[in-house]
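The structure is given below, and queries will be raised subsequently.
Just one protein chain is left out here, and the rest sit where they should.
Take a look at chain A:
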């Protein structure tokens, strides 16, 4: 059973992003009030705000943690057309640490964008210290810190013009495959084509190339997220658009490294594993758990829904969490029946009676 704990965030406007660090014991929130707050989990399980500082001169859209190997590093991006890299400084003033406050220093300000920077994400650790940003004018920029000890130097490595206003991006975390980025667009014009583009880094020509456009997704995309890949042969991509979608990307080339296919682009078999409109309106966020087996999504209905694939690879809702802390299980009541109709691809369920029994049995589990 989920226990909800409300935290008085005291941001003065909307919170646009929350982000846990690698160990899940620190949390960063960013808001339109132009501040970032960092929260630490105390030993007695409470979240304590240990830093709050003004970061930008516009709404801060996203905040993200770097791998702790590079230090306590945050990146943020903002409506003010910049992205910034922040580092926590310890030990410089003993007084502040004793108050339980930590000090964050701006290490770099990335000012290349001409429009609002809508997303910022650190690349997977095995690629070194890389940072991707995307902006409302449709440009994805990839920066690299050549010296991981010097966070103030970032060189702009690549600029990809997606030709669509970008709203979100996600790195493919797999170390087994070529570097890959998915970029989502919040362009509302359905005739502008697919709103999710997949880019892959080609080692031979040292460029990012567009390998796929998901033509099935024509509505504005608010968030996308690759699932952690712990040895899966295919990639799972969750997309928050007017509904929740889960896409599998299976690389058709057998050899995973580029040497076998010099200069060529990877081909992918793209399948839609699931589509849910239970949020019944815009879906704003998707997030995977660490094993990439459970997906959380949140939408305009104010709920968080958890999705999991069963043994037949059918994705089902396993829980509904409301912002006020109440938890609803998916099996019971009307949503269950809804799911039966929507995602029952296995057939042969021996009548709905069996299913409902299963559902009610599950409800006792979930409470």
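Everything below uses one rule, namely that a residue touches a chain if its C-beta (ideal position, glycine included) is under 8 Å from a C-beta of that chain, and two chains touch if they have at least 3 such contacts; residues count from 1.
Assume contacts and distances are computed from a predicted model.
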Choices "GATOR2 complex protein WDR24", "Nuclear transcription factor Y subunit", "Proteasome regulatory subunit C-terminal-domain-containing protein" or "Signal peptidase complex catalytic subunit SEC11" - which one is the UniProt name of the chain not shown: "GATOR2 complex protein WDR24"
Candidates A:90, A:105 or A:215 - the one touching the absent chain: A:90
Missing-partner contacts on chain A, residue numbers: 1-9, 11-20, 22-24, 27, 29, 31-34, 47, 57-59, 61, 79-81, 90-91, 94, 125-126, 174-176, 186, 222-223, 228-233, 256-257, 284-294, 296-298, 300-304, 306, 308, 310-312, 314, 316, 318, 321-325, 327, 330-331, 346, 348-350, 354-355, 358-359, 361-362, 365
